[in-house]
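A single protein chain has been omitted from the complex, and every remaining protein chain is retained in its original position.
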């Protein structure tokens, strides 16, 4: 039950996968979040991510801990990018290794769902005509 | 709705991920199956995979097609290895890109579950004291 | 008519391919012939027959130039 938790400028998907893979695990499930080139049909030029880094790391560690408690998973990597990101670029990668794939799928989906709800990270979307903080207003 | 379907000697996880990623998708879910170093506590030395290749490709294409019909997913890659594989080595990678992550998780899990049921590929497990074709007998 | 064997079926049949001259009629009749030839195949968890790279039902008729494959229990992934 080891985890790799990081906030970085540039995501290395391979790093997350290599960290969780081991000869004792049978399957790895990953989620990779990338910047979409549009939001509700409106072209997105770029995103800007900001975090409350020490707290974000603590919340990401909690997610890994909760996943270890709920499922039979062996290793978890959660890496989130901050700074400027262009369409197509990777923003977050979560990798989970488990002896059986069902647990890996469940834990990975739990991790990304929970990350979006609890980890203090914010993104600003830049359009042709200005920028907005995503989800800030009802 | 494009797919990359292959049977290879050596899996390149990155190839599957790069194929499905696009600026129009928001998330990629992957499943990577690796060789476990034991089965029910008995050490596994290696696996040997064999396929009925032209039919396996057709069945893998059907899986991608069925996923496209059932979920809003954009691209799917399914790559399976054949030949000798050592513990820790990658055997199969499935990558699915979708505008929304729920669809990507569902389609990826469907793809690996269905692959195990319908794609004509067989593995032989090698132990210290001999080899067995996995799941052949009740 | 060419029969292809894979995995454990290849071991039980003693080879990957076999040419037979008698026409099996249907897939079900081919299954009966298969078990007569290789009784050990009865011990397998499940055997599927593919005709021209598609899983076939027992009722399906086999034509002279069909490609028949004996598919023992799958274990890919």
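Letters A, B and C mark the chains as written, and numbering starts fresh at 1 in each.
Assume contacts are C-beta pairs under 8 Å (C-beta built on N, C-alpha and C of every residue); 3 or more make two chains touch, one makes a residue touch a chain.
Just so you know, these numbers come straight off a predicted model, no measurement behind them.
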Contacts of the hidden chain among displayed chains: A
Can you tell me which of A:64, A:77 or A:115 touches the chain that was removed from the display? A:115
Filtering A:8, A:45, A:58 or A:86 for touch with the omitted chain leaves A:58
Spell out, residue by residue, where the missing chain touches chain A. 33, 49-52, 54-56, 58, 80, 91-92, 112, 115-124, 133-138
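Everything that follows uses one rule, which is that only the chains that are shown with their structure count from here on.
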Chain centres from averaged Cα atoms put chain B and chain C apart, in whole Å, by 25
Rounded Å distance, chain A centre to chain C centre (Cα mean): 48
Spell out, as numbers or ranges, the residues of chain B touching 2 or more other chains. 33, 112
Residue numbers in chain C touching 2 or more other chains? none
